[in-house]
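Omission of a single protein chain aside, the complex is shown with its protein chains in their original locations.
Take a look at subunit A:
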Amino acid sequence: MFRPAFVPTTAPSVRNSGTSLSRSSFLSLRNPAKFCNQAIRSSRLHVHTAPLKSSTVVSAVAAQPLTGKRVLVIGGTRFSGLYLVHELANRGANVVVLNRGSKPVGDPSLKVPGETDEHFKERNDRTTQIVADRTDAEALTSALASEKFDVIFDNNGRELSDSKPLADLAKKMDAHFVYMSSAGVYLKAPVMPHIEGDEVDPNCRHKGKLNTEDYLRETDVTYTAIRPTYIYGAGNYNPLDQWFFERLDKGMPICVPGHGAHLTGLGHVRDLAAAMAACACNPVSFGQVYNVQDRRAVTFDGVARLCAKAMGKPEPEIIHYNPKDMDFGKKKAFPFRPQHFFCSPNKALRELDWEVEYDLMAGLKDAYENDFLLKKERGGLKNDFTTDDIILSTVKGASVV
């Protein structure tokens, strides 16, 4: 049963990035409830709309959410930063990226999949770069000394020492500081999903992010913290979906640690970028922490099956093994930790003007078509099956062909 009724339209999206993803202007027509059946949406995600001249759109439409706002993005050239820059520009912002300068604004690698040259150029006209090393606090501070921003996004701070200078700068210039934290800070719990406010683990791998969150809370800076679970999509430098695609591509079995029913939270990078952009200058988000991922979590076995489906491959053979029986040395045998790890994004859905647009099938298809296949073509796949070999020889007594 699908609620509520909607009027489908082929109208191009407001931001008209020319991407194959229409930012769902038609979604706004219906009841503003964000909690709509994702099955409907996934079938409409790849509506190809004829791109309009962006200048026409910009002049015809009243102020976009971030028109006139000056937004700093640390990095902005890789995965979440890259999509964030795109999303912010689409919302009218003047974006400044701060990085070490290896990729100038306009570098072709900074185009998002499906983006037209036209659209890319238009937003690059509103994007500038400051070259500095963010790990050098002095250089960072002096590079930004005479700058004024409305929002500062810190996507790649790991330790408090990374982000403190930026947070202090944000406070000085009365900017909104949006910090990329991680759902990895949550303490493992018998009740799930993780919800904002749950106990955090002071000894987790991400304790640097926890320290940063604590600092943001303590100082007087206007901040928002974002806790994504596992981020995926085209351009991911962490081989999550790629791990599955590589094996399925070769017709290999998928070796899953444990029983395969552990639930993991995946969030598409475009949805993450949209959630973060939706926070910018938004008073509702001040002082808040938001989990960001899909409303659904997926089992390990489910990831294998859905990846196969996204690739148009048959149901995979799945082998469950006990990781304690294996010695992989330093190699990582599986992209996810063998425990339940997922969050509810409902707070973000309620409070922000944000929706989850990429369900798993759409997201995995994006990662497969716009990333994996291209990587495969240019010979960029690792295809390191050492750990699979160990598992299969132990479990089956045979090695990978």
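Just so we're on the same page, contacts are C-beta pairs under 8 Å (C-beta built on N, C-alpha and C of every residue); 3 or more make two chains touch, one makes a residue touch a chain; residues count from 1.
The rule we apply is simple: contacts and distances are computed from a predicted model.
UniProt lists the omitted chain of the complex under the protein name "NAD-dependent epimerase/dehydratase domain-containing protein" (options: "Metaxin", "Exosome complex component RRP41", "NAD-dependent epimerase/dehydratase domain-containing protein" or "Signal peptidase complex catalytic subunit SEC11"). In the complete complex, the hidden chain is touched by one of A:Leu72, A:Leu240, A:Val298 or A:Ala362, namely A:Val298.
In the complete complex, the residue from A:Pro165, A:Pro193 or A:Gly208 that touches the missing chain is A:Pro193.
Along subunit A, the points of touch with the absent chain fall at residues 1-4, 7, 9, 11-14, 23, 25-26, 28-40, 52, 57, 60-62, 64-65, 189-193, 195, 258-259, 261-263, 282-284, 295-299, 301-303, 305-306, 340, 344, 346, 349-351, 353, 360.
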